[in-house]
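Starting off with a structure, shown below.
Excluded from the complex is one protein chain; the other protein chains are retained at their positions.
Take a look at subunit A:
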Amino acid sequence: MGRHFRPQRVYQTASSFLATNLIPGKAGEAAPAWLKAVESIPPAELLTRPYPIQHTAPNPRAKKPHNIFRPTRITYPEDELRRDFYRDHPWELARPKMVLELDGKDARYRDWSKGLRQPGMPLSGESVVQRQLWLMENTPGMSKQMAYDIARREFYKLRQQEEMERRIAQEEARMVGAYFGKSQIQIGMELEDQTFEAWKAWAGQEIARIEAQRSAAYTSIGDMPDEVVAEDGEEAEAVGAGAMP
């Protein structure tokens, strides 16, 4: 569709229409209601490509830099820590995550000096990463690995507590009459049974098919051995009868 110029030039077009007066003595075009507004508030600059924000320092040794006008990748120090954590704990990715933000000021409600549990945030790998980063930055003599181990162990303790609470809550509920749906093991067993039954049926069909194939291979010579035996039997009887005096 190409570049469009009319939207940017509405003010200039309207002014030139107003300026022309084809019939002297008669009033020209009336100024539109938006004219004064657009006059005092011109449209923004367009179609220029300024040098983009550099999120990482450009390579100083590069003789000829490439793609200097391309937007650069945004990176944070937490990215590496997240990669390491989720590589070590892949099942933490299976936990559901809330992406909805309320007022956008989440970072202001967090104080990572106080521990992993923060208001308005569930316990997750993100807590570990932020705690680790805080430890790395605010504790003298703290290495990345040390901070990771400290944060990780706090995390394990809290997860264990959650597991225990869950287990005890289930026990208490069962004691007072609650019943639950099928457990994962039960579901797994049922699925296995279904698959096995399906396989059994298939196996029976396969056996029947192979039997039919095999018997079909011998169909044309199947009667002959029986006829030959019958004839011999008759002859033998006749011979036997004749031999007897």
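Please note the rule applied: a contact is a pair of C-beta atoms (placed from the backbone, for glycine too) under 8 Å apart; a residue touches a chain by one contact, two chains touch by 3 or more; residues count from 1.
Criterion: contacts and distances are computed from a predicted model.
*Asks:* The complex has one chain missing from view, so what does its UniProt entry call it, picking from "BHLH domain-containing protein", "Ribosomal protein S2, flavodoxin-like domain-containing protein", "Translation initiation factor eIF2B subunit beta" or "3-methyl-2-oxobutanoate dehydrogenase (2-methylpropanoyl-transferring)"?
*Replies:* "Ribosomal protein S2, flavodoxin-like domain-containing protein"
*Asks:* Of the residues listed, A:23, A:57, A:102 or A:212, which one is in contact with the missing chain?
*Replies:* A:102
*Asks:* Please give every residue of subunit A in contact with the chain that is not shown.
*Replies:* Subunit A touches the missing chain through residues 1, 3-8, 10-11, 13-14, 17, 27, 29-34, 36-38, 40-41, 43-50, 52-53, 55, 69, 71-74, 100-105, 173, 176-181.
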